[in-house]
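Below is one structure, written out as structure tokens; the observations come after it.
All protein chains of the complex are present and in place, except for one that has been dropped.
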Amino acid sequence: MIQHAPVLIIIIPLLAALMNLIVGLWRKRLCYLFTVAALGTCVFLSVAILDIVAGHGTITYKLGGWPPPWGIAYVIDHLNAFMLVIVSFISLVVAVYSKVSIEKELPEKIIQFYTLFLLLVTGLLGILATGDVFNLFVFLEIASLAGYALIAVGDDRAPLASFNYVIMGTIGACFYLLGVGYLYIATGSLNMADLSQLLPELYDSRVVLGAFAFLMVGVAIKMAFFPLHKWLPDAYTHAPSAVSAFIASTMTKVGAYVMIRIMFTVFKPYFSIEVIPVTAILGWLAVAAMLYGCIRAIAQTDVKRMLSYIIIAEVGYIVMGVSVGNRMGFTGAILHILNDAFMMACLFLAAGAIEYKTGTRNVHNFSNLYKKMPVTTAAFTVGGLSIVGIPPTCGFFSKWYLVLGAIDSQQWVFAGTLLFSSLLMAVIFFKVLVNIYFGSQPVSGAHSIGGNGAVVMDEAPLSMLFPICIMAVGILSLGFFSGKIISSVIQFTVPGSF
Amino acid sequence: MEIMDFIISKYNYWMYIIIMMIGFYAMIAKTNLAKKVVGMNIFQTAIILFFISTASKKGATIPIIQHGHGEAADIIHAAQYMNPLPHVLMLTAIVVMVSTFGVAIALLIMIYRKYNTLEEDEILEILKIENGR
Amino acid sequence: MIRDFEGVIIKTVCRLITPVIQLYGLYVIAHGHYSPGGGFQGGCILAASFILMVLAYDIKEVKKRMSEKINTIFCSLGVIIYAGIGLLCLILGANFLDYSILHKILPADPAHSRSLGILGVEIGVGFTVMAVLVSIFLNIASGGEHEEGEER
Partner (left out) sequence: METAVIYSIKPLLAIGVSLIAALLIFLTGERSRNLRESWTILASVIKFTIIASMVPSILAGNVIEYTVISIAPGLSLQFRVDALGIFFAITASFLWIITSFYSIGYVRSLKEHAQTRYFICFAIALSATMGVAFSANLFTTFLFYEIITLSTYPLVAHKETPEAMKGARKYITYLLGTSIAFQLFAIFLTYSAAGTLDYSYHGIFNSVRGHGVSDTFLIITFILFMAGITKAAMMPFHSWLPAAMVAPTPVSALLHAVAVVKTGVFVVVKVVLHIFGINLLSQLGLGTALAYFASFTIIVASIIALRQDNLKARLAYSTVSQLSYVILGVALLTPSGITGSIMQIVLHAFGKITLFFAAGAIYVTAHKTRVSELDGIGKQMPFTMAAFTAGAISMIGIPPLGGFLSKWFLGIGAIEAGQIPIIIVLATSTILNACYFLPIVHRAFLKEATDSTDKNSSLVTRYSSIKEAPALMVGALVLTASGAVALFFKPSLFLDLARMVAASVTGVN
């Protein structure tokens, strides 16, 4: 049965999503357990896949037994196996977390929420697993549609934010589809491996160049890369806390994955680097993204909006690492996909827990919060330090590789910008953390009873606290094991020509 | 002269580009959200037309072999049949398009309930007032 | 938005042609795997029949025949048929959606069992498309309440 894991990991959440509707008609409460069980299975399967891939190399699964390029093939190498583990794990953690917060935020939409959540997971896992460019488009749209709906049920600004996301996302998807169409005209194939065989002799044809441009723009919109990021902050700010935690930590990363696939699998690396200097363009845009994201984030008082702008900067990090075009930088980018997924999940979950308890997202109301909810704020601190890049948190190590990559390719501006942006990150989180630990108005009686305000402690429920702690511990432990992760998985994802 | 037949011979591409740009313009420039959605539909329709037009051949028929296997199977000439793949792809794309349309319309209803208008600038005004408070 | 109105002709005609439309929809579904048509198209036609009834009568009338719950069940059922057949192939030892393996349980050779498998999938797709389209229409037409029409 395990050899069918590549398709099962997509079918199981899909079936569970539709089952939820029926189960929900009978018992509302079962939906939660059902979802968690399905996602747990996904985590197990993804780990199994990673194990197989690490052991025996790339898996190719032919749907319907049709050999590619005629049938759809699911091709899983180290890169997507790695991503599958990240996405399924974070989806499980967020699902566990979502129980209480969803019961509070949308009490009458629980069934629909879990259905859409599972569909979103299905879409993301499908994007990662498939080896077929059109199938990728379908899953991209499944994920996006579920995302639109999930974002729309947030607070009262959410519908408008979600509508803008729909417009932008549709443009992105249509551009991607156009690119696929051009590739199909030029080669008559939709299979990634097949395309990478057929394309090299067409690299000078305008159709292929146009296809590449359309694909890149479409994906850049989906991953909120700098000039095309407008939809992101609103959408992520107004979504329900569980949704924004999951989407923020995975969706942009999956977009980055698709970009890497297009640049280095569908097209050969030397095309993306030499034939047309797309990596150079992306690199400079990434620099702009880092600066823009950090600078806009400084000005925000809404913690979720602040984190959303930080995501834009983080996407810039990833693209920068890819664009320097050497082994170090690429390793840093892939490592940063993992680390950033964890950091963002941790921070958004913590922010959600804080909002759940205090009802505010405004950082100025966080003063002396550590007395009220020490564990959550501790996790928030860990996440913040990791984003700033203080060792031994994992954020330091991905930045280590990113900067070394930039230095190796003599891109001093990139390296300087990355360090400068981590300075700005330090400013951002310093502002928040000082508020949390040394609030301007101390809690009454604090001076008489001393620092750890056990007396006024009022933590979030355990089902929220546990995922947050998992993420915080994950951030710390990923830091220590990053060398092992690189040597066992990431080094195989680097394109051969680097 | 050859520029003319360059244009004429590729007329389907010119058509889809024109339609697509109409839709694109509506999505970007119109301030009315409903018109944005309409533009979105036009945009997607143009892409579907593009795909379908790439599949067509003169004098070809549907790619289904009548009275199937056996002795009939050896008289298959690819030139006689349309390329089915773009149609299949577009069937999926249409489904995607319909569901996107549904989501967009639902969002429009939610927005209208809240702001009693679909004009973007009026909504932004309302938001500004809300932020002022 | 959608209000009942006194149009005897329209109501009668709709009542008359609705079964025909639905029959045609079923026909399109049933022939999808070896002639133009299939689950999507047939599902759309079936959904169109319900939408026509909504236009002629009102949502309340239609929900008497096709309630929210049934709609949901249809919607899930379609996908479950589709994925179920896929998983069945998988359990029988072939790849996902490799219908030719179905000859182990179907009284047919691999080629025909493949076409039968496709038929099953088309039926599932038809269910889902019909249910989803109807629910989209009902939700949007009634703004989510499904309670249009009875105030009069």
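The letters A, B and C name the chains in turn, as written, and every chain counts its residues from 1.
Going forward, a contact is a pair of C-beta atoms (placed from the backbone, for glycine too) under 8 Å apart; a residue touches a chain by one contact, two chains touch by 3 or more.
None of the values given here were measured: they were computed from a predicted structure.
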Since one chain is left out of the picture, which of the remaining chains does it touch in the full complex? A
Identify the residue among A:Ser189, A:Thr237, A:Ser323 or A:Ser482 that touches the chain left out of the display. A:Ser482
Considering the complete complex, of A:Leu106, A:Ile185, A:Leu198 or A:Ile390, the missing chain is touched by A:Ile390
Tell me which of A:Ile2, A:Ile281, A:Ile298 or A:Leu419 is the one touching the absent chain. A:Leu419
Determine and list the subunit A residues touching the chain excluded from the picture. 385, 388-392, 397, 400, 403-404, 407-408, 415-416, 419-420, 422-423, 426, 430, 434, 437-438, 442, 446-452, 454, 479-483, 486
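Following the convention adopted for this analysis, only the chains that are shown with their structure count from here on.
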By Cα centroid distance, the chain farthest from subunit C is A
Top chain pair, ranked by number of contacting C-beta pairs: A-B
Just the number, please: Cα centre separation of subunit A and subunit C in whole Å. 36
Per the C-alpha means, the centres of subunit A and subunit B lie apart by a whole-Å value of 29
Chain-centre distance (mean CA atoms) for subunit B and subunit C, in whole Å, is 24
What positions in subunit B touch 2 or more of the other chains? 99, 106
Check each residue of subunit C and list the ones that touch at least two other chains. none
Under the stated contact criterion, what part of subunit B meets subunit A in this complex? 24, 27, 33, 36, 40, 43-44, 47, 50-51, 54, 85-86, 89, 92-93, 96, 99-100, 103-104, 106-108, 110-111, 114, 123, 127
Along subunit B, where are the residues that touch subunit C in the complex? 62, 64, 69, 91, 94-95, 98-99, 102, 105-106, 109, 113
Show me the residue ranges of subunit A that touch subunit C in the complex, using the header's touch definition. 4, 7-8, 11, 14-15, 18-19, 21-22, 25, 61-65
